[in-house]
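Omission of a single protein chain aside, the complex is shown with its protein chains in their original locations.
Moving on, here comes chain A:
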């Protein structure tokens, strides 16, 4: 952590720094458990989603997704109980591939997923780590299945996802060793969010697709209950979880990521994830309508402005 310096960035003190340790959970027995968040939603109830397109005017398409946290802590504390999900996506292109690139008969899709350093409870690095690269590959698989690539030969498109705040893998109070197999649940939520927000951005960019792809997550807890849209911090005992990229009107799945011990019947879990994805689809549809309305309005106003403009010839 400490030794490697980056010449192109401002470096932290070479001795290294540590995240603050709070005294009360360490010293007072029982205080830690009193902070544990609980799921107040029903097992089929999804968190509210905020989605907006057109946040980056210079990009061909962009979107911002926010899933606010539902838990509020009972006691005033500087330790945040759970985190929310905040993701921005921007699409650059489609644009011609550089001359040096080999010929491609279809659209070349590049996806980049990056966590901001302040996205999680522990500071992230500036250079993409393996988890971020993995997310990028999963997202690419999900999107490749919907984009009609043949319509854009010899071109490339960049999908850039920035995670300003990501879901956590477990509740912070449970130490990592105890989590064991439970690590990585948060990434599924992040992937589902990435799929939904990227889908909205692609729609904003006007790239031809067969359908809108939406992300959804479902999980099975220790007592065998199926929960949709789990917030990993609220469940102590997730045994399996699944994230899908789902095409609602074609009833197809372009991306499936299943983790943990599912047991004999994985279908119920996958079905649960598609149900969760249906929730995202309804949000996406509304945003699509809004997007079209504002675009047609802008086109009308644009023609009005033309008349007022200065005559320019050259």
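Note that in this section contacts are C-beta pairs under 8 Å (C-beta built on N, C-alpha and C of every residue); 3 or more make two chains touch, one makes a residue touch a chain; residues count from 1.
Quick note on the criterion: contacts and distances are computed from a predicted model.
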item	value
Omitted chain, identified by the protein name its UniProt record gives, among "tRNA (guanine(10)-N(2))-methyltransferase", "Ribosomal RNA-processing protein 43", "Trafficking protein particle complex subunit" or "Glycosylphosphatidylinositol:protein transamidase, GAA1 component"	"Ribosomal RNA-processing protein 43"
Contact partner of the left-out chain, one of A:76, A:102 or A:224	A:76
Residue touching the undisplayed chain, where the options are A:114, A:138 or A:259	A:114
Contact set of chain A toward the excluded chain (per top definition)	8-26, 55-59, 62, 64, 69, 76-80, 83-84, 86, 88-92, 96, 112, 114, 116-121, 123, 126, 158, 160, 162, 164-165, 306, 309-310, 312-314
